[in-house]
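Below: one structure, written as structure tokens.
Heads up, this is only part of the complex; the chains shown haven't been moved.
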Amino acid sequence: MYLARVVGNVVATIKHPFFEGRKLMLVQRLDLDHQPTPTYDIAVDDVQAGVGDFVLVFDEGTGARQILRAGNTAPVRAVIVGIVDDVEQYGIG
Amino acid sequence: MYLARVVGNVVATIKHPFFEGRKLMLVQRLDLDHQPTPTYDIAVDDVQAGVGDFVLVFDEGTGARQILRAGNTAPVRAVIVGIVDDVEQYGIG
Amino acid sequence: MYLARVVGNVVATIKHPFFEGRKLMLVQRLDLDHQPTPTYDIAVDDVQAGVGDFVLVFDEGTGARQILRAGNTAPVRAVIVGIVDDVEQYGIG
């Protein structure tokens, strides 16, 4: 899992039926100092996150499908699983 | 999932039978500003995408096989799952 | 598996139920000279590790779920599986 910021949504009319009615969130990975990095992912949301939120992203297929109760073969890999309140962090160089 | 541009096709006469009749699309990964990066993948298409299209690529094996209804052990990992109309994006630095 | 230092914890009130009562540890990956790198992960703990500890992190979903006896579909990928006493190392350039 990694820390990320929700920075947008992807709009696609033509898409796989699994994605109908699901918001595709653009999440930007943060570094250990909570600064944005160039790395992003397109995730499905499980915790009602919104643009600008500081979130926790889980990115492994088998676990992601379980989180979404989506059957064990659904096309999902990255899921927003938490909204971060605080990171208690020590001695990061 | 990530944002990509379809930039070509791969032609291979000698190949695994699974790929017979399937177009192998060369997709170039885009960064958060939608600019091309040096990273690419060779994907199977599920949404009738063409060269030049701005697409959504899913890249996890188990989910990819389900999208293509290809049996749970087919040799596929990256699939084009959507054609992107718009990315609503905020505050990307 | 890789060597890491535990550098903090992530606090999230809104999160997936699986994470209730589990501490989310922020682990910073170390290089071959045991120096910190910019790479981190958010791991679940299996060995009572604390902040500052030099640990061994396992990062594959299927194995991670088994370690935690968490069912074969739980949302977990990185787990702290050992506290490192020593690394016997030779000829690292």
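Chains: A, B and C, in written order; residue numbering restarts at 1 for each.
The rule we apply is simple: contacts are C-beta pairs under 8 Å (C-beta built on N, C-alpha and C of every residue); 3 or more make two chains touch, one makes a residue touch a chain.
Quantities reported herein were computed from a predicted structural model and do not represent experimental measurements.
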Complete complex - number of sequence copies, 3 represented: 5
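In this section, only the chains that are shown with their structure count from here on.
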Centroid distance [mean C-alpha coordinates] between subunit C and subunit A, Å: 20
Centroid spacing, where centroids are CA-atom means, of subunit B and subunit C in whole angstrom: 32
Numbers and ranges of subunit A residues touching at least 2 other chains: 61-62, 65, 72
Subunit C to subunit A touching residues, read off their complex: 7-16, 18-19, 24, 26, 28, 36, 38, 40-43, 51-52, 61-62, 65, 72-78
Touching residues (chain side subunit A, partner subunit C) in the complex: 1-3, 31-32, 46-48, 56, 58-67, 72, 79, 81-93
